[in-house]
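Apart from one protein chain that is not included, each protein chain of the complex appears where it belongs.
The letters A, B and C name the chains in turn, as written, and every chain counts its residues from 1.
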């Protein structure tokens, strides 16, 4: 299936990323790389401040990145930012990402774009492209 | 049911909180308030850096607080910190916490302490004690 | 906290249980025992047809019972049955229920009754009252 162009361009998505999220979440330093209709890919730098005592990227950073990426994936359908709220987010942690792994990737995908509810999934991939975490989520458009 | 004393004291739990989590998670500024066997209560200050563009405490901070609190709840059984990993964490967001709400509370409770797997639930309460978010989680002891 | 009377009586709830669910789900033979505002308790007989090859109550029956019980818990607020749909349901399985355990209990509780979305949790308890499974769920009122 050929990807369809998003209803919003990359610069506008980057503007949303830069203005909507809380300052603490902005510290994730997520970098938007690609967007098609219903899907975005972001880079998540594995910075020392996100590495816990066990020497791996902490799960809190992965959940935060997943939630944030989904907002942008939804905006590829909406064409602009509109108020929305996370109803639930479930994350499974499959394999650790070493603290010196460089950059992880976050791929957020809309599975179902309803009028009121949106369902999506998010993959966190390590630098080799292996699945490190997988999340599913429901958003409500408000 | 009268709470049972934890297998570890508050100062030791605070030491774990101060040494195990990633620096970015430490910025949540979680304050341990109470601990009994299988349950901990922490204060989560609703600081401006955790408030998103909609004016409420961001979900990312609540998920991170939930995950972090659970580590301490598990340590009340273990008696000390031992390596563990989050297998999955599911969070539902029930009501927003306003950005000027002062302090939220995080209560993490072990539902089942297995030898290898631990199940728990976490409540995030707003300043009035209303349930704002509810999470369930599985940890693996490694 | 003293329980508040439900907005619907037990007979009406039993009528809903008997008329709304699919015939296959009716085979769970759930028996409504108690209802207060926002909470119901049902008996789940551990019948041989719900026991899998490992000799324990199958998880499928527990998930089905949880989902079904939640409908009734929501009706204790609504006062009658109204169309609703499960948005998501997450179940954790904490300990097995032996196939000869007699009767399990299902307690469904509304955590947040919104106008459009309802959040709840469900406990499945074995015959001794130990927590065997724990579920959280979101329903949409339609």
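Please note the rule applied: a residue touches a chain if its C-beta (ideal position, glycine included) is under 8 Å from a C-beta of that chain, and two chains touch if they have at least 3 such contacts.
Note that the coordinates shown come from a computational prediction; the quantities given were computed from them, not determined experimentally.
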Of C:4, C:34, C:85 or C:100, the one touching the omitted chain in the full complex: C:85
Residues of subunit C in contact with the chain not shown: 19-25, 27, 48-54, 58-61, 63-64, 67-68, 83, 85-93, 96
Subunit B residues touching the omitted chain (full complex): 87-88, 90, 116-117, 138, 140
Interface with the undisplayed chain - residues on subunit A: 90, 92, 94-95, 111-112, 119, 121, 131, 134, 136, 138
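We take it that only the chains that are shown with their structure count from here on.
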Most remote chain, CA-based centroid, reference being subunit A: C
Mean-CA-position distance for subunit B and subunit A (Å): 23
Separation of mean Cα positions, subunit C and subunit A [Å, integer]: 34
Overlap residues in subunit C, where contacts from two or more other chains coincide: 90, 138
